[in-house]
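Structure provided below as structure tokens; questions to follow.
Here the complex is missing one protein chain, while the rest keep their positions.
All chains are identified by letter, namely A, B and C, in their written order; residue positions are counted from 1 within each chain.
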Amino acid sequence: MEETTTGVIRLRAMAADGALKIPVVAVNDAQTKHLFDNRYGTGQSTLDGIIRATGILVAGSVVVVAGYGYCGRGIASRARGLGADVIVTEVDPIRALEAAMDGFRVMKMLDAAKVGDIFITATGDKHVLTSAHFTQMKDGAFLSNSGHFDVEIDVAYLNDAAKKVERDVTRHVDAYHLSNGRIVYLLGEGRLVNLACAEGHPAQVMDMSFATQAMASEWAAKGAQLPVKVHEVPVEIEEEIAAVKLGAMSIKIDTLTAEQRKYLASWESGT
Amino acid sequence: MEETTTGVIRLRAMAADGALKIPVVAVNDAQTKHLFDNRYGTGQSTLDGIIRATGILVAGSVVVVAGYGYCGRGIASRARGLGADVIVTEVDPIRALEAAMDGFRVMKMLDAAKVGDIFITATGDKHVLTSAHFTQMKDGAFLSNSGHFDVEIDVAYLNDAAKKVERDVTRHVDAYHLSNGRIVYLLGEGRLVNLACAEGHPAQVMDMSFATQAMASEWAAKGAQLPVKVHEVPVEIEEEIAAVKLGAMSIKIDTLTAEQRKYLASWESGT
Amino acid sequence: MEETTTGVIRLRAMAADGALKIPVVAVNDAQTKHLFDNRYGTGQSTLDGIIRATGILVAGSVVVVAGYGYCGRGIASRARGLGADVIVTEVDPIRALEAAMDGFRVMKMLDAAKVGDIFITATGDKHVLTSAHFTQMKDGAFLSNSGHFDVEIDVAYLNDAAKKVERDVTRHVDAYHLSNGRIVYLLGEGRLVNLACAEGHPAQVMDMSFATQAMASEWAAKGAQLPVKVHEVPVEIEEEIAAVKLGAMSIKIDTLTAEQRKYLASWESGT
Partner (left out) sequence: MEETTTGVIRLRAMAADGALKIPVVAVNDAQTKHLFDNRYGTGQSTLDGIIRATGILVAGSVVVVAGYGYCGRGIASRARGLGADVIVTEVDPIRALEAAMDGFRVMKMLDAAKVGDIFITATGDKHVLTSAHFTQMKDGAFLSNSGHFDVEIDVAYLNDAAKKVERDVTRHVDAYHLSNGRIVYLLGEGRLVNLACAEGHPAQVMDMSFATQAMASEWAAKGAQLPVKVHEVPVEIEEEIAAVKLGAMSIKIDTLTAEQRKYLASWESGT
């Protein structure tokens, strides 16, 4: 069972290279996982981590979100919801367009670097914020990562190049004195800010992620031997989890009538 | 080339039945089409149609959106953006959960029928609003459809059962006097309200839809003979369209470095 | 009875100059008028007018709102609600701060002129958009006014300086060919865009404005002779109108208990 976006990317790369040795279920790719955990969970907990670490007022701040995948759009949505002016950076033109149509400013990170107050990486890649960006930043900029390991922000460079580093100026925040005389603040050593500086995701999203993992495990264990590849979680499992969750939230929804079901499947009427 | 959600559903049904006679390209399913046209185009133009037809103040109104697909979420987002209290109805538990997590109230249509001021169907199915619902509605409720043909709202029932029908009480709005003494107003005869009561989608989304259609046509015409089935638009075409559109909006985005590209494809580092 | 912000400003100026000859009631300053009419009415109808005149997709557009009074904040809120990236310009530092804290970008009009797609003036003053700004604008910028007369945008300059003017390129939109080779589009001749290009405010806000005017008139006619000055609408009238309006919207609210009323008025407990 693989629970993270970056893990699934790597497992698929292994499968493509013929290096995968065991069957794997891409739990992350289940809608009951990434639609909720990555968007609503990461969205809230990332801002929570940043507020706890820095005490900053999000309203009136310029927040730069790198990456407009499910994590990135959750973060961008919550930052705006707290009153920020949000900038999105992307490498995928379709996602960049979506961000623009959602009302966010979209630009290159080199341009965003000059105006951001708070930077949040959520790309799953490395070196999204590098020396080229650090030197352009305003004095007092906050750097945080909510996507992947401590490589999205080039922390190694910061540790090498800074004239001086003050650890824990506030809890989990290190001040890097750059050679241009400015200071940038790194949160949680560049590790996942929602885990490093807050308490991770709320139970109300982890329940769905863990239910997906548990039920997919049961399915893999009880069914026929799975072939060695990256498997999707069966849609029936996702639908059952979503239905149980709705019940827990006291939400009742409609069901298709037989006539409606037939209409959707037909091609002889309604066209 | 098929440009609509409901068309693609039917063509796939034909293919499954062995009734498809020619190769078809599901232009609607291209991201450059449904992500933008269905969400941002339908979102704005639906509210535009309702405002033109009724002159209603959306702020402070209870808007009920049936269906939380791309059209439905565009409509829900714009209705909220104009100040409405928005209720979503769904038959899919995962989409219902998304709507709830997006802050909308989710309930059965029978419950929503009692409190809505404006109803908008966007499901692609038939009989979403029926006699069961009409009789529960408040006096003065507005009924509109933005999803499919004039079958989402059971117009036939209304025409049969109403004690009296006043046509064009305002332009494109018919008043149905129900036997319970209340009036419901039907917009644009239950046909697509953004076409019937406004001017359809803005050029800024149709450009992408038509570009997708044109370039997919060129691809189908110039390439090898396509087999008889429902084809996806090649991703290269989508990316080219998105890149051109970004250029037209003066938006510049980042590109992956060779190192970043390698990192994403690898499974030996970063894990 | 004076129903507009700009009218009240002038009447107070007359009073200050000793030029006022009759008692006047500042209906506009009643909360039941400007809180609702100027914010929710102007907000929706301004965007409505712009969409009808231009067919533009608001999502993804850069909208520049001049003035963050009640009209301006209504417009800014609705433009954002339709997916725009909104910039606010102001001359009052406190309002400018509010706009920034509300998540809008705030800058000088000279800077906004370079990036805006749609300009909307709502200041109540003259020459908010002038030659200095027109020459900086992007080719194809839309100019509209929702604040005051046709002096907020310097239309006289445009008519004098343009190399060529094409009237009604779409209904109510004139294309001004500037000497720098670019075109700017003026909506509704620079007159109030919600009246010129749409149908003014929805009945659901005008009811409150007119009720305020009617009940203030009754009060002025039936009561003692009012002294010659600018009068406020009595708060009892505002509360009655608001209560009636809530009833019409089927909204029930709490009332203070005797104990709560006493607590609020006291200074001996709760401190």
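FYI, contacts are C-beta pairs under 8 Å (C-beta built on N, C-alpha and C of every residue); 3 or more make two chains touch, one makes a residue touch a chain.
All values reported here derive from a predicted model rather than from experimental measurement.
Trainee: Can you say which of A:A16, A:L57, A:V169 or A:A265 touches the chain missing from this structure?
Mentor: Spelled out, the listed residue whose C-beta touches the missing chain is A:L57.
Trainee: Of the residues B:R80, B:H127, B:H172 or B:H201, I need the one that contacts the missing chain.
Mentor: That would be B:R80, which touches the missing chain.
Trainee: By the contact definition given up top, give the residues of subunit C that touch the hidden chain.
Mentor: Given the touch definition above, subunit C has residues 6-7, 9-11, 13-14, 17, 19, 31-32, 35-36, 39-40, 89-91, 93-94, 96-98, 100-101, 106-109, 111, 124-127, 148-149, 151, 238-239, 242-243, 245-246, 249, 251-257, 259-260, 263-267, 270-271 touching the missing chain.
Trainee: Taking the full complex into account, what residues of subunit B touch the chain not shown?
Mentor: 59-60, 80, 83-86, 97, 100-105
Trainee: Which subunit A residues touch the hidden chain?
Mentor: The missing chain touches subunit A at positions 40-41, 43-44, 48, 51-52, 55-60, 77-78, 80-83, 138, 199, 201-205, 249.
Convention: only the chains that are shown with their structure count from here on.
Trainee: Between subunit B and subunit C, what is the gap in Å from one C-alpha centre to the other?
Mentor: 32
Trainee: Quick one: subunit A and subunit C, Cα centre-to-centre, how many Å?
Mentor: Here subunit A and subunit C have centroids separated by 39 Å.
Trainee: Just the number, please: Cα centre separation of subunit A and subunit B in whole Å.
Mentor: Those two chain centres are 27 Å apart.
Trainee: I need the residues of subunit A touching at least two other chains; which ones are they?
Mentor: 97, 100-101
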